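See below for the structure under consideration.
As you look at this complex, bear in mind that one protein chain is not there, while each of the others sits in place.
Labels run A, B and C following the written order; every chain starts at residue 1.
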Amino acid sequence: MPKLDLVGAINMTLAQEMARDERVMLLGEDIGLNGGVFRVTDGLQKRFGPERVFDTPLSESGIIGTSIGLAMAGMRPVPEIQFEGFMGPAYDQLVNQAARCRTRTRGAFTCPLTVRVPVGGGIHAPELHSDSPEAIYAHTPGLKVVMPSRPRIAKGMLLSAIRDPDPVIYFEPKRVYRSFREEVPEEDYTVPIGQAEVINEGTDVTVITWGAMLFDCLQAIDHMPDNVSVELIDLRTISPIDVTTIADSVRKTGRAVVVHEAPLTAGLGAEVSSLIQEHCFLYLEAPVQRVTGFDTVMPFYKLEKQYLPDPERISRSIEACLAY
Amino acid sequence: MPKLDLVGAINMTLAQEMARDERVMLLGEDIGLNGGVFRVTDGLQKRFGPERVFDTPLSESGIIGTSIGLAMAGMRPVPEIQFEGFMGPAYDQLVNQAARCRTRTRGAFTCPLTVRVPVGGGIHAPELHSDSPEAIYAHTPGLKVVMPSRPRIAKGMLLSAIRDPDPVIYFEPKRVYRSFREEVPEEDYTVPIGQAEVINEGTDVTVITWGAMLFDCLQAIDHMPDNVSVELIDLRTISPIDVTTIADSVRKTGRAVVVHEAPLTAGLGAEVSSLIQEHCFLYLEAPVQRVTGFDTVMPFYKLEKQYLPDPERISRSIEACLAY
Amino acid sequence: MPLKTVYRGEVQYLQILDETGALDSTLASGTLTDVDVQLLYQQMIICREFDETAFKLQRSGRMGTFPQNKGQEAATIGAARALTKGVDYIVAYYREAPALFHHGLPMQNVLLPWMGDERGNALPQQLSMSPQCVAIGTQTLHATGIAWAFKLRKDPRVVLCFLGDGATSTGDFHEAMNFASLLKAPIVFYCINNQWAISTASRKQTAAETFAQKALAYGMSTIQIDGNDLFASFKATRDAIERARNGGGPSFIESLTYRLGDHTTADDARRYRPAEELEKAIQRDPLIRTRKYLQDKGLWSDEQQAKAEERAKSIVHDVVGVATGIEKPSSDDLFDYTYAQLPPSLEIQKQTRRTDSLGQDPTQVHLQPRPVEQQERDAVAHG
Partner (left out) sequence: MPLKTVYRGEVQYLQILDETGALDSTLASGTLTDVDVQLLYQQMIICREFDETAFKLQRSGRMGTFPQNKGQEAATIGAARALTKGVDYIVAYYREAPALFHHGLPMQNVLLPWMGDERGNALPQQLSMSPQCVAIGTQTLHATGIAWAFKLRKDPRVVLCFLGDGATSTGDFHEAMNFASLLKAPIVFYCINNQWAISTASRKQTAAETFAQKALAYGMSTIQIDGNDLFASFKATRDAIERARNGGGPSFIESLTYRLGDHTTADDARRYRPAEELEKAIQRDPLIRTRKYLQDKGLWSDEQQAKAEERAKSIVHDVVGVATGIEKPSSDDLFDYTYAQLPPSLEIQKQTRRTDSLGQDPTQVHLQPRPVEQQERDAVAHG
């Protein structure tokens, strides 16, 4: 089994799925010869040709809008948006068009497309290259949103996304792109959309997170006193949320901390917190805590460390939650 | 004091502020001779001329993007987006440009603009004319978001918005536009952004809502048994949320129901619910309830009544919350 | 050569059947036969009747809003006639009912969305047309994507994409034109310049002398035509379709016509539109012109007219019967088309018709599939 990083896993998966299904095609800015600014599509244009790996003009609404047409006409487009900060111009096509295609036509038309987007901060990138807009798209019925944070899972979820009959936003936490490798099976396998994963079992408190924050949470947990038993959940799918896994855990632990990069207010942490409260009210021994980015614009990188939750902030909050 | 409906109150306020401050100007589709599709700007072009009440081309990003430039250069633009469903093309300019102008330049540039947008369902309008995207903009640091639901308050909040040094989205619940009149003072007065209002005092349960849902909540409460005492809060400002007013109330009642039109998941109800839980954990006698639109696309109008929370759904939830 | 011309572009204007009903027979040759014109004129009559009836439906409270095609029939039907049925694809916005009818769309399908019913948009795939599009300009990108798919599959189909004069101001229009041109996609952008976008006159939409010249920005073939001229609309579209089918890439057509009605039934054009302008436009009504042509050629009588009008009434009457008689949609429909398969939480909302947690049956929360590890192992094993 090859040991791959996140970039490698996604690259291999795209190649395999393109080989398997000729309806699958890629489009986006600089994804061809250049292989994408993160090299995720490296070598794919060479292998599959410039028609199936298409370098678009600088035009995000165009990328998503034509992908919708391609999907309606039976293709399986996998557009890339270069950074999450450039989803803005495509917002309308995603939210008001792709997400509504099925319901607007009572199923006569569907829109099976998978939008790949690098997401999140921590890589010393310029402005608009470090945001976390997942909550926006979680508030959009008709879309599915996933954010795998490890190579092996990323492959299975990407195959699920491409084969899904509805539009999926596939966020790739860019801080993880090259951060580690793991064995990724070469066979065809899917990891279902809509299921969270218990990463560490524990009994005292449940920590729920997703994306690159998973690794900060792991660090935070590593530094907790030995007598503290933390259950860590990687949400993996942003929408629909796997409330069962979360609620089962919190009914056991009685305490919960949600961790994400995006700003606090109206972030996905609010939804997770509300769901816990609704499903586990009588089990809760402390208010659900949210450890998140501040309600500020994501700063330029000199201050990004101050903005992003770090292991210290996370563990302080876990401790406070436990001490309540 | 004139008795005005919501349309009349906003119209009068715009006229007064344009007369007072020559930097104030309006721009949008069909706002001139036609007076806007809801007639909110009726007569203003005649009075202030086509330069200050400018009919734009069909171009929402253009409307917001040029408003940003106008604001940076010292004007006080009040753009109109014809329906909330057409904010999509302007999303990028609003969220990634207007909202970030101050922070990106450390205050050297600011962006004082007020975006007027009719919002919400219930008027038998076509697709994309009945949505409630307020949570999206509440998740955008740098923006303020308000949604007054009564003529008198609407005037004061509009003046606050136009005079605010930062960008404000001013949502106008279109179902209320012509639904009733009340006395609106002709004098100059402001109603601060960021303050909720207790509409009915009560002791058993707190209902928090905003926009047109206020009136459904009032109806629901009217039909509650006499021995139930409901405290009703009109949030008025979506961002920043007035957590003090909410928390003070819930500490008193111990129970809360949040009501809004937008879909449940990652809606503003989640934020309100989380805040209550965080601020009133030990006071809560029941889980905070969310009575909202379903996690579906807003349907075409034959089913919109089934989609929108109605007094019956609201009162059933209040009862269940009380019975917990 | 320090100052030299590096680009020249121009726009031609095409008219074949003029305002008086006179035909340029050279240009007309190989376009529409007498029988064609008779047939299309009858369709125009039906569409006009359809528009008038829809207006009344709205006024009597049986429909929300309706945008009439009135005055644009020659443009719309002429263009539609140039397509090969069931092969070429129509992407319309919301004012081109006549084109859709021409290609076989049951008329109630146009009424239903305006009566608040998605089911009108449930078009059979073999009709080769997309659902109506409310968000101005967005459809130009979908159309380009569909044409792109045809090209990728080497399927010799062409897309006819309608858009309004107002739509040319949207960013999406620009991006679509650019993509289409770069891709040499088999698509024809047919711009209905009906002089108005709600209350915005087309001269306030752009400072360009013509809308047709906008295509020059993309190096795209372009033409301006008299849109009230059935022949010109047919010929310009057919030529563009053929060019596209033969790999010649996309084209743009600016079709000059006039919106004789209000923008929609929610609009009152008297607020902003000079009465004289409307008067003049009524003189140029394409139905009058087409009828005059047929009559002058002895191809149409007052009797035929009376019969056609009667037939139109009866057809439209029946359609209204179907549209208004249709059962209210089940409120399950609200949920069922959000995804191919509803996620558990939405399934619960559907079952309980509630979003508050206490109204829901907590046992249903366990509708979720097996634990992840298990599934993954299965998947790897059987994948």
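Please note the rule applied: a residue touches a chain if its C-beta (ideal position, glycine included) is under 8 Å from a C-beta of that chain, and two chains touch if they have at least 3 such contacts.
In this text the structure is predicted, and so the values were computed from the model without any measurement.
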**Request:** List the displayed chains that the omitted chain touches in the full complex.
**Result:** A, B, C
**Asked** For the chain left off this view, which of C:M115, C:L160 or C:L182 is in contact with it?
**Response** C:L182
**Fill in**
Missing-chain contact among A:G85, A:P133, A:P151 or A:P240 belongs to A:G85
**Asked** Looking at B:G8, B:G28, B:G85 or B:G142, which makes contact with the chain not pictured?
**Response** B:G142
**Prompt:** Of the residues in subunit A, which ones touch the absent chain?
**Reply:** 29-30, 32-35, 37, 55, 57-59, 61-62, 85-86, 88-89, 124-129, 257, 264-265, 286-287, 289-297, 299-304, 306-307, 309, 313, 316-317, 320-321, 324
**Asked** Where does subunit B touch the missing chain, residue by residue?
**Response** 25, 51-52, 56-57, 59, 61-62, 64-75, 77, 89, 92-93, 96-97, 102-110, 141-142, 144, 156, 164-166, 185, 187-192, 194-197, 240-245, 247, 278-279
**Item:** Sites on subunit C contacted by the missing partner chain, in the whole complex
**Value:** 2-16, 18, 24, 27, 169-175, 178, 181-182, 184, 204-210, 212-220, 224
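The criterion applied here is as follows: only the chains that are shown with their structure count from here on.
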**Complete:** Max Cα-centre separation from subunit B goes to chain C
**Message:** Report the inter-centroid distance (CA atoms only) between subunit B and subunit C in whole Å.
**Reply:** 34
**Fill in**
Distance between the CA centroids of subunit A and subunit B (whole Å) is 30
**Prompt:** Where in subunit B do residues touch two or more other chains at once?
**Reply:** 61, 85, 88-89, 127-128, 265, 286-287, 289-290, 294-297, 299
**Request:** Send over the residues of subunit C in touch with two or more other chains.
**Result:** 118, 135, 171-172, 333, 338, 345-346, 357
